[in-house]
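The structure follows.
Every protein chain of the complex appears in place save one, which is left out.
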Amino acid sequence: MMQKTLNTLIIIFLALPLAALLYLSAVKFWVYPDLLRAHFSLEFWSGLGGTYSGLTSSFALSLLMATSISLTATGLGFFFSAFLLLVPGRSTWLALSFFPYLIAPVSFGALLQTYFVRFGLSGSTGGVWIAQLLFVVPYANILLSTFWNRHIRQLYQQAITLGARPLQALSGIILPLAKPWLGLSLLQCFLISWYEYGITRLIGIGKVQTLTVGVMHYLNEANPHVAALAAILLVSPVVLLGAISYIVVGKLSLQV
Amino acid sequence: MKSQTRSWQFAGVLSLYLLICGVPLLAGLGYSLGYSLGLTGLLSQGFTLVHWQTLLQDTDAWRSMGYSLLVAAISMALSLSLALGVAWLHELRSQNTLRRWLLLPLAFPPLVAGFSWYYLLSPSGFLSRLAFHLGWIGGIEAFPVIVNDFPGVGLVLTHVFLVFPLFALLFMHQSAKVRMGALWQVAQSLGSKRSQFLRRVYIPLQLRKAELLIRLYAIFLIGTYEVALLLGRSSPRVMTLYITDKLGRFNLADIPQGHAMLVVYILLAGVLAFGGIKKYRIL
Amino acid sequence: MIAVMDFQKKYGNEIVLDGVNFVLEKGKTLCVTGASGSGKSTLLRLLAGWESPDAGDFRIAGKSMLHIPPSQRKVVYLSQEPLLFPHLSVAKNLSYGLEIRRLPGKVVRERVGELAQRLGLDTQLHKMPDQLSGGQKQRVSFGRSLIIEPEIFLLDEPFASLDHQTREEMQVLFGELRLTFSMTTIFVTHDIKEALMTADQLATLKGGKLTVFDQVQDFLASPESGARKELDFWTRIQQLQQHEPQQ
Partner (left out) sequence: MKKWFTPLFLLVWAFSCSPDKESATSSALPESWEALEAQARGTRLTLMMWQGDPMINRYMRDFVVPAMKDTFGIELDILSGQGNIIVSTLMTEMEAGRKESQIDAIWINGETFYQLRQIKGLFGPFVDRLPNSRLIDWDNPFIHTDFQQPIEGYECPWGNVQMAWIYDSSRIPTPPADLEALELWLRANPGKFTLSNDFTGMTLLKSWLIHFAGGRDALQGPFDESKYLQSSQKLWEFVNRNKPYFWNRGESFPASLSQMHQLFASGELWFTFSNNDAEVDNKVREGLFSESSRAFVPDYGSIQNSHYLGIVAQAPNKAAAMVLCNFLISPEAQIAKLDPLNWGDGTVLSPDRLDAPWREKMSEVGERQYVPPRSALAPKALMEPDPVYMIRLFEDFRKKVLSEQ
């Protein structure tokens, strides 16, 4: 009984923010103490095709950015994490990879900004892409390092000893075994890029309008309803992706 | 011959790794350090320690550092306690509905979490309106101020929302892995009471296994930016806000000081992450 | 015939192998004994091609193997754990070596079926590795290597992780297999009894030097091999039993 109450309370706690966003995106003239009897309106939602079509294109840009970053970072991270296995003093090198993720993105962006400006990379989608990659690859590297261990290395060697070429051993043995890790890395890298605000704002100087930049824009315009709409756009694919990965990746997603 | 090409390849990959995972950070750190020492920057006049001296004497800076640490510590302590409790209660029978809900906050970037909690907790927000309609309060004034407040209730709550579910899931997973239920049975047969088991086995075991992740998330919370921007107080403010204020606000003369604080912040994160890290051979 | 000539290997300042020489006829088994850390595994790693010796040569049928990559040496290394590919079924594990060589499906199926029968695995083919017992896993591991007909097998304490009974079964099985398939094997173990049961030729590795014994008697008599002690032990047990009063 007590546990049931506790469960309910926790679920309410977890669900409240999403409920608040949905509500805010569907009302206008929101004066205290309106709650159930408010001016409900789908004006903002229907605006996605017109007035707020900027959000739709931001959504597309974010999606493209996050997907390509996630694929590239996972690929590089997999390569680096495998490579580091061969390097003496592995943990020291790996430690370097912890930093970008430890530091708040705004601060990381502030550190990088001057170099991006110098190399003419600021204010462009490509520049933001590279900056995000510098932030995401180390993370993928750390995550995928948990995959590599003595046993995996032995399995690889076993395949080689049976006559597999390195690429065959990689595709036939290592990749299938790494699938859960790769899936998790793809998901996490996608999320980091998808959520990213600080770096994109600083390196993109506002020219690169990802969805987070859009949310901030409407927050600054003092329009909580459109900001809530943008926030829902920001959350929705992740909820979907989460649901999918829950089914596909299963319990492994809880390991990191 | 062959081993020579190999070692070149080796060096090449290592350089690429460094170029992506090391150089940007160190380059940025070097730049900030140089800026704070007056070696670079449009208004710099050559090497000086004056900006560091100003920073050291700036009580505002130290308060903001203390505040960041405090908020992170409180948020972390609450999240961990809640997660430990939830994982303990759910160890015996697996609760799939709850697990699924626990994944939901992972879909919230800090910006969105801060935004929604602001509208839930502010005096004119959802909870206040609900309380009004339930007749618990007579109006806005009677609702306690828990956003932009001093103890940072809203700020901490949002952090708990972001961090606690992850640890709850982790602890459940760890429980299953070490077969906590079996351990508890053994302990009972040895005459252990529940509280003794919790104190001597369950909590230390869980925390020790999660230590690295706890450190990382604590540092993540120290670096909180968007949530603090929306729900924090203007004074004391968290470190990242102190830095961004100094780097890009009205007094150009303050910029080197912002860079100095940035250096302090990064060193702090490094020390907190790797202080005594030698134990973690899992790396 | 395989020949190892003057193998040298150092790690830093530590000399692990200091001029190792031996010759092994085709179809024979050489058992190398030695304390742990004596360099037995290093020797196998050099032969498998994971590492290169600092000096010396390794030849199969007169041809040097040193510059041939591990995947093309036809030297199979089997370690203590069976190292089955956890995501592949028993059948797929068995056929792995053939499939990467792109043999026609029909040939692969035939040879897997035949081998599985001889190994007593024909009812297990559809299972995943984690559903097998320790002994069955070893069988699959052997079968997976046998199927590619390697020039030489390197066995690194293959039965050390098995329980007593399975271990004996496997020793017997190995004895059969090496005769039926006329496997050329280098077998590393620290267990004297196992060595005596499985070997055609015995050697012991100590201080980086390999001593090969042509006769079993020499091996047993040598203080180097450690067999002396083992024999003494059993002699003493026998004596004890003889001295016990009859009931």
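Order of writing sets the labels: A, B and C. Residues in every chain begin at 1.
In the analysis below, a residue touches a chain if its C-beta (ideal position, glycine included) is under 8 Å from a C-beta of that chain, and two chains touch if they have at least 3 such contacts.
These numbers come from a predicted model, not from an experiment.
Name every displayed chain that the left-out chain is in contact with.
Taken over the complete structure, the missing chain's partners among displayed chains are A, B.
Of A:Asn7, A:Thr114, A:Gln154 or A:Ser236, which residue touches the hidden chain?
Hidden-chain contact among the options goes to A:Thr114.
By the contact criterion defined above, which parts of chain A meet the unshown chain? Give residue numbers in ascending order.
Listed in rising order, the touching residues are 28-32, 89, 92, 95, 113-115, 117-118, 120, 122-123, 205-207, 217, 219-224.
Determine and list the chain B residues touching the chain excluded from the picture.
Spelled out for chain B, the touching residues are 18, 22-23, 26-27, 30-31, 34, 39-43, 59-60, 63, 122-124, 140-141, 145, 148-150, 229, 233-236, 247-252, 255.
Rule of thumb we're sticking to: only the chains that are shown with their structure count from here on.
Pick the chain whose C-alpha centre of mass, unweighted, sits closest to the average of all protein C-alpha coordinates shown.
Located nearest the centre of all protein C-alpha atoms is chain A.
Spell out, as numbers or ranges, the residues of chain A touching 2 or more other chains.
Not one residue in chain A touches at least two other chains.
Can you list the residues of chain C that touch 2 or more other chains?
none
Would you mind writing out the residues of chain A in touch with chain B in their complex?
3, 6-7, 10-11, 13-18, 20-21, 23-24, 32-36, 76, 79-80, 83-84, 86-87, 90-91, 93-108, 110-112, 114-115, 133-134, 137-138, 141, 145-146, 191, 194-195, 197-198, 212, 215-216, 219, 224, 227-228, 231, 234-235, 238-239, 242, 246, 251, 254-255
Flag every residue of chain C that touches chain A in the complex, lowest number first.
Per the stated touch rule, the residues are 48, 50, 70-72, 74-77, 79, 81, 83, 85-87, 96-97, 100-101, 144-145, 148.
Going by the contact rule at the top, pick out the chain B residues touching chain A in the complex.
Residues in contact with chain A: 10, 13-14, 17-18, 20-22, 24-25, 27-29, 31-32, 86, 89, 95, 97-98, 100-113, 115-117, 119-120, 124, 126, 128-130, 132-133, 139-140, 161, 165, 169-170, 172-173, 216, 219-220, 223-226, 240, 243-244, 247, 262, 265-266, 269-270, 273-274, 277, 280-283.
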